[in-house]
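Missing here is one protein chain; the remaining ones are kept as they sit in the complex.
For subunit A:
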Amino acid sequence: ILSYPRHPVLKKRDDFEDVLEERRRSSDLRYALRCYTPTLYKGLVPCKVSMLKSIVLQSDHLQCVIKQVSSESGDSTECVAEEASLILDEMAHRMQLSTVRFFVFTLSKAFKRLFRSVCVNEEGIQRLQQAVQEHPVVLLPSHRSYMDFLMMSYLLYMFDLPLPVIAAGMDFMSMKFIGEMLRMSGAFFIRRSFGGDKLYWAVFSEYVKTMLRKGYAPIEFFLEGTRSRTCKSLTPKTGLLNIVMEPFFKGELFDVSLVPVSISYERVLEESLYARELLGVPKPKESTSGLLKARRVLSEDYGSMHVYFGHPVSVRSLAEGKIKRSQYNLLPRYIPQKPSVDTHEFLNDAAFRLVRIQEENMVLKPWVLIATLLLQNPDGMDLSSLTEQTDWLRHLALAFGAFLDWPDHEACSEVISCSLALHRRLLSVSAGHVQLSVTDAPQVETTPEEAVFQRAVVVLSCASYRNQILHVFLRPALLAVAMQSANSSRKDDIYNCFNFLRNMFSNEFILCPGDSVQDFEEACYLLMKRGVLQVLEHEIVMSASGQSTLAFLCSVLEPFLQGYQVVCRYLCEETNENLTEKEFIPAVRSFCFVSLSSDLQKNALAALLRLKAVRKVKV
């Protein structure tokens, strides 16, 4: 299931249906109170929330770790057990159907105000209905907005699917009332970092595994770990993935179904918030009062939203031939074991592939194409040439397999003016000339710094839309840059260059480790099919007509190349020996304006560390 189709273009995707349509026609209250009879897992062991807690605390695994911790710390086992119980209390969800119903009611109201439509692929829902009965299910949505998990639970309720339990960051818990509400609708809270805390890890992993083994509810978590502020998929984390796969590895479950879900927004609610964050304005702390203040967002139009439920991926078939389950034969299964090197590699690979499935099923709106072009033309474009180039880009994107939601039977210019209207906060249109600019409440007395900042917010907001389509162009773009910089038409040289770039950017984009050759071939294939290149046995030759495509692809990567260059230059020229990590980002930001995004700076530093160009010295 996870091997890429050699011809990504031919991929078949399901049709969408707007689920809000029905909501606009009938009573939300009656809907929220309707009879909810979810499809159940065939192996379900009925279990109450309170029972769940005692099962976890009594489990061999946790008991074993409690003893270990007690003998290491010298505290009594009762004391450690008490601590474990407190951790669990802090963590556990208290799912209640009544709370869910309340959310369904309010969210129905909210969604109808926010979105023109919420589109779901119903075939995906049907597949999920099937999967839920067969094996325990893990839902893996992409994470671009706070909305994501609310929307997931909302949809599952809507389609009579079992409501998921959701791994949420502790930040939410601190929100008075709302935190508890989320808890009662199935969220469980985990600390952001608990690296060394054995007991915490044991409680957490046992809690998740118990729910999975009992078939209690689908487990939902975000592979990316956190919301992507850039709308670019983040390098996946493997910790939770390991936890949900382990019951299969150890034979406790026959199989586990992983369901990647792609949630895409025409306009992200947190749009400008993210840009500010990337520019170093600290994230507003999650608080109920903050939420109330943010009511403002309700008055705006966020266009449509798409949720695509991907094909369930069986952990069993994923692991076939890669994981030797008999490695767990010689140790009692309750004794915690660090994943072996093989397992770790497998987890990492699986996580990347799952994120790629998420990426591929993300619906792209026309605005994404427009944003890409506008960013490449900082001085703006004439509406006519924008229309022409958008149309050209649309065909290129489709040829590369983009999941583009382009309205049928509508003139290109029509589509473009609709998009421009929706995103008017980011641009100005005057006399047929379109330009990115700040139109939001222009203050009379802005200092130059503020003006720069305002502009940066717009650019980064816009970039977050361009980023949504990067995965479509990424491989061909790497090839285009490789051809440009290799200064040779020999295939080997180009490949080496491609490989270097791929390596360099593997913190920035989702590039499956070990897929270098495959990616190269895919890029060659796509460009060849487009008539841009001719790939001979030992050479790659550009065709005459391919110039513009290659130029476009190069400029897709341009900002990233520049950004990385700035970081390198800064490190070479400005740094004295000891630079602390904390100082790094503000320092680079003040060094050069081009590399604005802290995300890019972090990725660049991580890449340099990985490539051993920079060394980390613990002080």
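Everything that follows uses one rule, which is that a contact is a pair of C-beta atoms (placed from the backbone, for glycine too) under 8 Å apart; a residue touches a chain by one contact, two chains touch by 3 or more; residues count from 1.
FYI, contacts and distances are computed from a predicted model.
*Asks:* For the complex's missing chain, which UniProt name, "RFA3 protein", "AP-1 complex subunit gamma", "Alkylglycerone-phosphate synthase" or "60S ribosome subunit biogenesis protein NIP7 homolog"?
*Replies:* Not shown, but named in UniProt as "Alkylglycerone-phosphate synthase".
*Asks:* Of the residues A:254, A:392, A:406 or A:500, I need the one that contacts the missing chain.
*Replies:* A:254
*Asks:* Considering the complete complex, identify which of A:26, A:77, A:174 or A:329 is in touch with the unshown chain.
*Replies:* Selected residue, touching the omitted chain: A:329.
*Asks:* Go through subunit A and note every residue touching the omitted chain.
*Replies:* Where subunit A meets the chain not shown: residues 251-252, 254, 324-326, 328-329, 332-333.
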